[in-house]
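Quick one: this structure, given as structure tokens, is what I'll be asking you about.
Missing here is one protein chain; the remaining ones are kept as they sit in the complex.
Let's look at subunit A:
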Amino acid sequence: MRHIISVLVENKFGVLSRVAGLFSGRGYNIESLSVNTTHDPRFSVMTIVTSGDERIIEQIIKQLRKLINVIKVRDVTPMDHIEREMMLVKVHATSKTRPDIFNIVNTFRGKVVDITGESLIVEITGTDDKNKAFLKVLEPYGIIEVIKTGFVAIARGSKATPDYSKTS
């Protein structure tokens, strides 16, 4: 099953390779990984999308917690949460097909950010399902390139996702 794991880490060099290396060394798969600093520059959050049965996910979480630079680990999947991925999609578009594509983009609440005579680029943000649906609709027009950021996820409500209230 697909899981989204949120990992709060110290913002130090080498931490990413420790986390990524843990997955490769133990034979776990990373489907997507996005990382950046938080509002507190001492910390970064990694959002990792992975898959496996309950035992594998439990091991992943426990092994992540063992890393010295890892402060908090949360499996976001069972929490009420918001997840987003941004895509930049370059698609074939002629003057004839352009209006159709604009309609689709508007329906999916995307944004056209570049246009040439033969193509255009769409910026779109959403869940995995929404983004897949969008690509499926665009496919007949001829997709040239898709670039994704990987997922980020955040818990709903007033508490931080990996609660780091005790870290300051």
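Simple rule for what comes next: a contact is a pair of C-beta atoms (placed from the backbone, for glycine too) under 8 Å apart; a residue touches a chain by one contact, two chains touch by 3 or more; residues count from 1.
Definition applied: contacts and distances are computed from a predicted model.
For the chain that does not appear here, its UniProt entry gives the protein name "Acetolactate synthase", which is one of "Acetolactate synthase", "Spore germination protein", "Cbb3-type cytochrome c oxidase subunit" or "ABC transmembrane type-1 domain-containing protein". If you put the hidden chain back, the residue from A:39, A:66, A:96 or A:136 that touches it is A:66.
In the complete complex, the residue from A:10, A:100 or A:128 that touches the missing chain is A:10. Residues of subunit A in contact with the chain left out of this view: 9-10, 13-14, 17-18, 21-22, 25, 55, 58-59, 62-63, 65-72, 167.
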